[in-house]
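Below you'll find the structure, written out as structure tokens, and then a few comments.
Complex shown without one protein chain; remaining protein chains in place.
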Amino acid sequence: MPDSWISTAAHLDAFVRELYPICRSITGDGLRQTLRAIQGRIPLELREVPSGTKVLDWAVPLEWNIRDAFVANERGERLIDFQRHNLHVVNYSEPIRKRMTLAELRPHLHCLPAQPDRIPYRTSYYERSWGFCLTANALAALPDGEYDVCIDSSLTQGALSYGELLLPGALPDEILISAHTCHPSLSDDNLSGIAVAVALAQELSQRPARRHSFRFLFAPGTIGAITWLAQNCETASRIRHGLTLTCLGDSQPFTYKRTVSGQASIDRAAARVLARTGAAHQAIDFFPYGYDERQYNSPGFRLPVGSLMRGRHGQFPEYHTSGDNPDFTSGDRMFESLGVLRAIVDELEADVRYRNLEPYGEPQLGSRGLYRALGGTSIPNLQFAMLWVLNLSDGEHGLLDIAERAKLDLATIREAASLLESHGLLARA
Amino acid sequence: MPDSWISTAAHLDAFVRELYPICRSITGDGLRQTLRAIQGRIPLELREVPSGTKVLDWAVPLEWNIRDAFVANERGERLIDFQRHNLHVVNYSEPIRKRMTLAELRPHLHCLPAQPDRIPYRTSYYERSWGFCLTANALAALPDGEYDVCIDSSLTQGALSYGELLLPGALPDEILISAHTCHPSLSDDNLSGIAVAVALAQELSQRPARRHSFRFLFAPGTIGAITWLAQNCETASRIRHGLTLTCLGDSQPFTYKRTVSGQASIDRAAARVLARTGAAHQAIDFFPYGYDERQYNSPGFRLPVGSLMRGRHGQFPEYHTSGDNPDFTSGDRMFESLGVLRAIVDELEADVRYRNLEPYGEPQLGSRGLYRALGGTSIPNLQFAMLWVLNLSDGEHGLLDIAERAKLDLATIREAASLLESHGLLARA
Partner (left out) sequence: MPDSWISTAAHLDAFVRELYPICRSITGDGLRQTLRAIQGRIPLELREVPSGTKVLDWAVPLEWNIRDAFVANERGERLIDFQRHNLHVVNYSEPIRKRMTLAELRPHLHCLPAQPDRIPYRTSYYERSWGFCLTANALAALPDGEYDVCIDSSLTQGALSYGELLLPGALPDEILISAHTCHPSLSDDNLSGIAVAVALAQELSQRPARRHSFRFLFAPGTIGAITWLAQNCETASRIRHGLTLTCLGDSQPFTYKRTVSGQASIDRAAARVLARTGAAHQAIDFFPYGYDERQYNSPGFRLPVGSLMRGRHGQFPEYHTSGDNPDFTSGDRMFESLGVLRAIVDELEADVRYRNLEPYGEPQLGSRGLYRALGGTSIPNLQFAMLWVLNLSDGEHGLLDIAERAKLDLATIREAASLLESHGLLARA
């Protein structure tokens, strides 16, 4: 096991554990603190969009902050305590301070009967409300009586925060990597996505040359993507490929969720990479639910943004419960996810489209030292690759197409293209 | 069994039995009498097109009427008698009155050796000729001798009759339902098609709202469709979908015959409906034989008209014989056929194409009361349907497309679209 592997995997895990305790939401200091932690690793630019700003069909909501919350019995013992787990409070709860009976309190308590040891994750972003989440066992054990209920939160004119990083490339065309950043203490969803995105950004920033420009977006789900789209329409028009990242730290096989068209370059690149892993994996068609691919793929934008994940939205028991904690995810799995993500990005980077500058017949490779001198019965792969690249570089096919059709690996096709380009036989289309 | 079921099935059967004895042809009083019987049930408009009128590449033929026909032996006994069964006369026979030997008569006699108890149905529309049809057993029993042969028919300047009914809808776009009306005493082919078409017209006329306009056409096969097309070119250009109806009263599984393209909306609607029946059925590709779908699908018109049937043209023993009588068909089977036909029509009615009026990102459904307030892990079908309708209402997809892609039932998709439309988020494209 190479050191870098141990090191990267360990860093991924450590970053998840560092961010885990923070109580994030779609606005507020927990979100801001998370973006600053990312900024400690990559040069993220932070944006603050004031509450009330009109964004597409929505408006930026009030900023939510929370200091404390509990349900205490008459003896002052906290039976439900935000300080012990921030999932105990329904995210975005309005403030309350009141004594009430269990019967009055009960409609505000949420549990998971099927998983009696886990606290569920609940939100109430767009309707003023408050509530607590607790395990079904704890709920069952609550005696009748009077309770002091306190949520020391605030909903005030403030801002929605997000962070973005642009790594410029040779082309203005962008690849978008987007991770939602609003979930509180949930590890797989989506600290794993954040950590893997950060690690990729670190790697790409070290590359001597990038063909595409890369945009990393860390923003709260739905309203964050909508805010970004509203304020960056022109930038959005330069996005050629994209991925949302989520649930990349669990031990399930990879799932790739396609774009609306299902035939975008990102769809084909993901299919190729996952096929190469040799491991179980699946590709599923787009559906307008899940994460921010919903917004990017909306009919007004139709950005070809797929989604890379391991465990699927709502389809594993730990999803949106206290079971989704740093012991559920692992650095090794995130390291694997980073490898798949990097490979997909590399396919897109490699998918150059060339134009054959000598398209009439085959150019004479021999006189350029590109072809074996002695005619025999077979042909080395690199020479065959050159013939394929020449034949299909008609402005319609990129190197990925050519590699698929030639059934040669992309590295050989790229080497062939590079040789031909350096001999003046190809130009970038 | 609901009363309406018994009632409709019984009415279908009764109508077939009422029409059965009439000697129809491609022109003449039998045809006219049939159209008037239909007019007794739906407000059909009758048309008369004079003999000799040029219609496309054809001309309306002379009008044929027949009063009596027989072959009698020297004792005056009618051995073949039109009064007993109108199939006994080759349809459109010219008049004859002559005494002749069996040998002279023999070339004018037609039977079915493979079905010795059945009278075949034969026509001679476009070549002047005469003849009789009888069972093979009866033919074998004819003694040598002299016979009095009489066909008391007339071929005169008259008219070709057809009937049509337009039920206007919100759209000028029409759905054509066409049934050929020229066959004499044959029950499945096509009194069943006529009866089912009439029943559908009755139902649709009661609907408070129709999206499409519906045109019902009752006309003789081939020359009737050609005459209608010749005289209604502009109307034909408004036909968006169509079906010819035939053989809908027998007990065979359903067959749907596709349009020339095979990919018309009617083709997809029929496939979906038949799949939903759960019963055996088949869809077959278009071929230029059968009924008037041949004319509608001709290259100059290319109207997307499919064909709905049970028993297939020429593929069951009773076809075009005296075996195709009201005991071969049943009201229950016609009632089933009416259900399938109605379901196909309903799919087309439901296949509205909308335009998302907030296409940039997802509109905020929560603030409009269209989305559950408390965020959890799953989403009700109706809300999911709204997201699908919003995502795919880009002017390219109708509700049928959306239902197929979403794998949700059309009713849910329609309800979602209706909710979104009432909230100003969708407009009809």
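First chain written, first letter: the chains are A and B, and each begins at residue 1.
Everything that follows uses one rule, which is that a residue touches a chain if its C-beta (ideal position, glycine included) is under 8 Å from a C-beta of that chain, and two chains touch if they have at least 3 such contacts.
Computed from a predicted structure; not experimentally measured.
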item	value
Touch criterion as defined above, residue of B:Leu44, B:Ile194, B:Ile226 or B:Ala406 at the omitted chain	B:Ile226
Sole residue of B:Leu35, B:Leu134, B:Leu176 or B:Val260 that reaches the chain not shown, by the stated touch rule	B:Val260
From B:Arg268, B:Arg294, B:Arg310 or B:Arg414, residue that would touch the chain that is not displayed	B:Arg294
Listed residues B:Arg17, B:Arg47, B:Arg78 or B:Arg122, member touching the removed chain	B:Arg122
Touch with the omitted chain, as defined above, among A:Asp81, A:Glu358 or A:Asp401	A:Glu358
Interface residues of chain B (partner: the chain not displayed)	56-58, 90-91, 120, 122-127, 129, 222, 225-226, 229-230, 260, 285, 287-289, 294-295, 297-302, 314, 319-320
Positions on chain A contacted by the hidden chain, ascending	356, 358-364, 366-367, 371, 373-379, 384, 387-388, 390-394, 405-406
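Convention: only the chains that are shown with their structure count from here on.
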item	value
Rounded Å distance between chain A and chain B, as computed from the means of their C-alpha atoms	56
